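The other protein chains are all here in position, but one chain of the complex has been omitted.
Coming up: subunit A.
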Amino acid sequence: MNGVIAGISYRALLGRRRIWLLVMLPAVLVALAGLLRYFGGPSERIAVALMETFAIGTMLPLLGLIAGTGVIGPEIDDGTIVHLLSKPIARPVIAQTKFAVAASMLAVFAAVPTLVAAYLLIGFESGVALGFTVGALAGGIAYAAVFMLLGVLTRHAVTVGIVYALIWEGVVGGFVPGAQKYSIQYWARSIADQLSSSAFLSTEVTVGFAVPALVVVTVGAVVWAGQRLRSFSLTGDE
């Protein structure tokens, strides 16, 4: 971790219009939870459905994409990353710092609003709020690492990320149960399922698979990004 790099990264992420994208989705989630609570009264089934489809299924991957690619992609595109890379700092440290910044953004903008929304709906009943919060946190950390890696690997990180999140996790994961095994979203759900006693929540992927998978993917992505930055090349206009 490097404090100076983290500081610059936070300012770059929060200072641009991206902040509104980061705020908008959690605001919608909390507002939805508030409305459902106000009009429908507490319902565990609705709470689980909202958490599964919106909090984990939609908000988490999108925020992961915004924070994960946003923490490094624009700097690589416009060349400002050279300011950080032309310093006597090990490149893996730069990757780790960027990852930590993205992961912390997801903790604040995804995990905390998930907790607030679930609590608004049913309090701490059946461990739903706790389960989805921890699930969102773990999934968010993995998304941050994977999408940051994408930002380092390709200039089309956002496109590739959307294809992964929407097509693979959303469509393929919905129809082909086997694909759920290779989906961050379903690993997050598996953790939520494990920590909650709710009857409305069930997943195909076991927590014994999901947790090691999350760790391996996160660590692997951060290490790969660091190695990739070591060979970062500037190609001129020539």
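The rule we apply is simple: a residue touches a chain if its C-beta (ideal position, glycine included) is under 8 Å from a C-beta of that chain, and two chains touch if they have at least 3 such contacts; residues count from 1.
We adopt the following convention: contacts and distances are computed from a predicted model.
Within the choices "ABC transporter ATP-binding protein", "NAD(P)H-dependent oxidoreductase subunit E", "Threonine/serine exporter family protein" or "GntR family transcriptional regulator", the name that UniProt assigns to the complex's undisplayed chain is "ABC transporter ATP-binding protein". Taking the complete complex into account, A:80 is the one of A:53, A:80, A:159 or A:202 that touches the chain left out. Although one chain is not drawn, the whole complex shows that of A:4, A:35 or A:199 it is A:4 that touches it. On the side of subunit A, the interface with the absent chain consists of residues 2, 4-5, 7-8, 11-12, 15, 78-80, 82-91, 230-238, using the contact rule stated above.
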